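Quick notes on the structure that follows.
All protein chains of the complex are present and in place, except for one that has been dropped.
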Amino acid sequence: MDLITPEFGLVFWTAITFLFLLLILRKFAWKPILGAVSDREEGIKTALASAENARKEMENLQADNERILKEARLERETMLKEAREIKAKMISDAKEEAQEQANKMIAQAQTAIESEKKSAMAELKNHVAGLSVEIAEKVVRQELSNKDKQLELVESMLNEAKLN
Amino acid sequence: MTLNTFKNVLFSVLFLAVSFAGYASDNSDPQEGEEFNPKEMILHHVKDAHEFHLWDWKGKPVSLSLPIILWTDNGLTTFSSSQFHHDDTGKVIVEKNGGKFVKFHEKIYQLDANATTVAFDEEHHPVNAHKPLNFSITRNVFMMWVSVIVLLLIFLTAARSYKKSKDGVPTGIAGFVEPLIVFVRDEIGKPMIGEHKYKKYMPYLLTIFFFIWINNIFGLIPILNGANLSGNIAFTCTLAVFTFIITTLSGNSNYWKHIFWMPGVPVPMKIFLMPIEIIGMFVKPISLMIRLFANITAGHVIILALMSLIFVFKTVAIAPVSVAFSLFITVIEIIVTAIQAYIFTILSALYFGMATEDHH
Partner (left out) sequence: MTITGIAAIGAGLAAIGAGVGIGKIGGSAMDAMARQPEMHGKIQSSALILAAFVEAVALFGVVVAFLQG
């Protein structure tokens, strides 16, 4: 019975001591220790989160890089293609122009030849006419002594002229 | 309080004056042929005492005298326990401050005004004396203060090492106590009370855990074997009352509703449950009190009983068995020190959790 009867003195001292201990430790031990521990945990958590963020950003960056690279490659290809097309077009254009020029020149030449020919022909005709007149004069002078012969000549000359 | 008394108190408390004086009274010496009484020996070790008996040297006890502080009709009376000359039978009478005091079975009695010696009835209760209010620094109080000093040393050093280190990484003793503190927080506080409310109760839980644990351990140190503080009902009662007060003060409407008008059951059941719940409210701290007290006391009793076997059988041949068994029990008790501190703390946390649980 003695053993399980709380003694007032010990209850009193235990209460006082425990309250004292609780207050002191709460202020000077538990607060700083728990604070430091939770701060550290918080720090680790944020560090992990920021590492994760960095990793994600890196991934994004890499993806971006790849995309840009792809775009650049595509652009280069299109540029090359365009250049090739332009080249081909230029060549064909040049060819065409040259052809045209040539055709034009040929045409010019032909017209020139034609006109030269015409003028030559005209000149020839004139010349022939002149010659003919001269010849005719000579013949006429010779022939006019003879009347028959004159007529015959005129006749033949007319025929000749018609032929011409 | 005379200067002399004050000096006496100061000497005994501050300088831990070990009294080697040969005050040995006749009765405390085991005499030849006297029957060894294990029950008396065990109870003497388990109970509180007014002096710190360390060992016997050449038939004389070597002990630390502790101050006795009484509140009598004449006011505060203090004197050193050495004035009883190790007497525990009520024969030595100390006259102080107009009162006559005797010590009988580690209790201080004040003799009635006209009595000169203490008289007993058949059941060995003093008849012509009464007990004054006793605020003495008994060996349990003394050991409690030692444990408080040790706790303060450990945890204030630990807290300082956090402040010193810039990145909050613990060094030295803090590295040892931090896992324990985190254990109390993560295994007791958070799961029992809840993620959002546990913070308020952490100082109490941590203090009670380490206070009980260190006093359990102190109780196991052989030279301090009398310091059975956590096996003393007054100690466990006080802590249980603290838990009860905190539980009651932090009880929300949901908690009180569960006690007085249990939701979700028919009305006759509600009426039937109410007294049970009200009794349960008080049984919880009482079971806390008795669990710790009985566990620790039982451990001490078993160890001492095994040791007494040597003296009961009066042969040294039994000593190896005794020592082996008590070593075994001591090792178990070392585990029990931690488990009981843990149980007391986790049950306190559980009660706080029940008191603050939200309706769901």
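For reference, chains read A and B in written order, and residue numbers begin at 1 within each chain.
As a working rule, a residue touches a chain if its C-beta (ideal position, glycine included) is under 8 Å from a C-beta of that chain, and two chains touch if they have at least 3 such contacts.
If you're wondering where the values come from, they're calculated on a predicted model, not measured in any experiment.
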Next item on the list: Sort through B:Glu106, B:Glu187, B:Glu277 or B:Glu357 and give me the one touching the missing partner chain.
Entry: B:Glu187
Margin query: Just to verify: which one of B:Phe120, B:Trp145 or B:Tyr342 makes contact with the chain not shown?
Written below: B:Tyr342
Note to self: Just to verify: which one of A:Ile4, A:Ala136 or A:Leu153 makes contact with the chain not shown?
What the structure shows: A:Ile4
Next item on the list: Just the residue numbers, please: which parts of chain B touch the chain that's not shown?
Entry: 39, 43, 187, 287, 290-291, 293-295, 297-298, 339, 342-343, 346-347, 350
Note to self: For review purposes, identify every residue of chain A that touches the missing chain, sorted by number.
What the structure shows: 1, 3-4
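The working rule: only the chains that are shown with their structure count from here on.
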Checklist line | Residues on chain B engaged by chain A in the complex (per definition of touch) | finding: 43, 46-48, 105, 133-138, 140-141, 144-145, 148, 151-152, 155-156, 158-159, 162-163, 167-170, 174, 177-178, 181-182, 185, 202-204, 206-207, 211, 232-235, 237-239, 242, 293, 297
Next item on the list: Would you tell me which residues of chain A are touching chain B in their complex?
Entry: 2-15, 17-18, 20-22, 24-26, 28-34, 36-37, 39-40, 43
